[in-house]
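Excluded from the complex is one protein chain; the other protein chains are retained at their positions.
Read from first to last, the chains carry the letters A, B and C; within each, the first residue is number 1.
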Amino acid sequence: MDIVLDAAALEALMADVFPQVAEDFAVDALTGDGLRLRLKVAEKHLRPGGTVSGPSIFALADCAMYLAVLSRIGPVPLAVTTNCSIDFLRKPTAGRDLLCELRLLKLGRRLAVGDALIFSDGTAAPVARATATYSIPPDRPSPTC
Amino acid sequence: MDIVLDAAALEALMADVFPQVAEDFAVDALTGDGLRLRLKVAEKHLRPGGTVSGPSIFALADCAMYLAVLSRIGPVPLAVTTNCSIDFLRKPTAGRDLLCELRLLKLGRRLAVGDALIFSDGTAAPVARATATYSIPPDRPSPTC
Amino acid sequence: MDIVLDAAALEALMADVFPQVAEDFAVDALTGDGLRLRLKVAEKHLRPGGTVSGPSIFALADCAMYLAVLSRIGPVPLAVTTNCSIDFLRKPTAGRDLLCELRLLKLGRRLAVGDALIFSDGTAAPVARATATYSIPPDRPSPTC
Partner (left out) sequence: MDIVLDAAALEALMADVFPQVAEDFAVDALTGDGLRLRLKVAEKHLRPGGTVSGPSIFALADCAMYLAVLSRIGPVPLAVTTNCSIDFLRKPTAGRDLLCELRLLKLGRRLAVGDALIFSDGTAAPVARATATYSIPPDRPSPTC
């Protein structure tokens, strides 16, 4: 799974495609089989008590999957999530960013599948895990994985 | 599954607990086994091309599940989503609200499970379906279902 | 979603493709948006206490999805499940068959999605619900739904 878009290119793409939310995220690193995406937690992501909302955690996993796929196949704007399953495991630590470690388990011609563990920055036990499936449009060059 | 909080009470509760997002939603109706929740689609929910974002659809399903559970067990603030699985089926119709038809399949002492179909207002084919599981805190009166 | 294979044709196909398990299932009815499949519960499906095993319930949902797709697109042997999510809600009634009510939510050219409620025969509360996604091979005539 060769990398065809690096972290800076992914952030530029995000700013172009998702202008409303791009500033919420940062690509911390591309990894051997995926990437690590940061949610810069702000007031708008919180629920009373200081916990990060479920939809914000979902958005982090969904965005990480999208960027991980594009990092390997290039800017294919019509790729869409077809399924996402998320388990909420623990309350996030107040006042901390969230980190999403996304690994691609399959990158086929038509479907990509990845799973993710999500952590409060600095904490070892995951706050959530998620799996996402992406459908990739047919009219593009085939990846080799 | 008797109703213990009506639509107005649920909207008041939402305004109290989720002040950042309560104005996005309206309880259209309580139904025999759940409720119908409306997402008042606005600019902030959109992606380029006019489609509603995945996280916005997730938020609608998650909120519908939360309100459906509370409509039957009363205001138990510590109930939390433990799992949500969502399938995106079709692109939403541009310029239309989304409606979530949530039915409770189980309302036990410890766990509640519901599923949802999500439609663009005025369209028969669903844009998404979702299932959510809620964990209910132990120290409360037992429902009878 | 026109029906192109009826109940008898589906049972014959099942006997051909899944000879080890075809005798466990019966197509009770084709419905407007799917079908109803029966698991003829036998000793091999049980766990101690008389409950039907989780894998047997999974097999029922998976088989119902497979047959529902083929009932509409004809005998496409390479269609494969890509995801199945199942929630176990209640203990099945001892000594009863299980019925799976499967409805197709989407039947596209590349992906089909269906969900299912599973009941003990004669009981109104579901014992499980499931969602399955099927990947359909590209080289076939397009359905119109």
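As a convention for this text, a residue touches a chain if its C-beta (ideal position, glycine included) is under 8 Å from a C-beta of that chain, and two chains touch if they have at least 3 such contacts.
This one's a predicted model, so the numbers in the text were calculated from it and none came from an experiment.
Only one of the listed residues, A:Ala61, A:Val113 or A:Ile136, touches the absent chain: A:Val113. For the chain missing from the display, the contacting residue among C:Val52, C:Ile86 or C:Leu104 is C:Ile86, taking the whole complex into account. Where subunit B meets the omitted chain, the residues involved are 82-83, 85, 110-111, 133, 135, 138. Mapped onto subunit C, contacts with the missing chain fall at residues 17-18, 20, 44, 46-48, 53-56, 58-59, 62, 80-88.
The set of subunit A residues touching the chain not shown comprises 85, 87, 89-90, 105-106, 113, 115, 117, 125-126, 129, 131, 133.
As a convention for this text, only the chains that are shown with their structure count from here on.
With each centre defined as the average position of its C-alpha atoms, the distance from subunit B to subunit C rounds to 28 Å. With centres set at the average Cα position, the gap from subunit A to subunit B is 24 Å. Residue positions 85, 87 of subunit B each touch two or more of the other chains.
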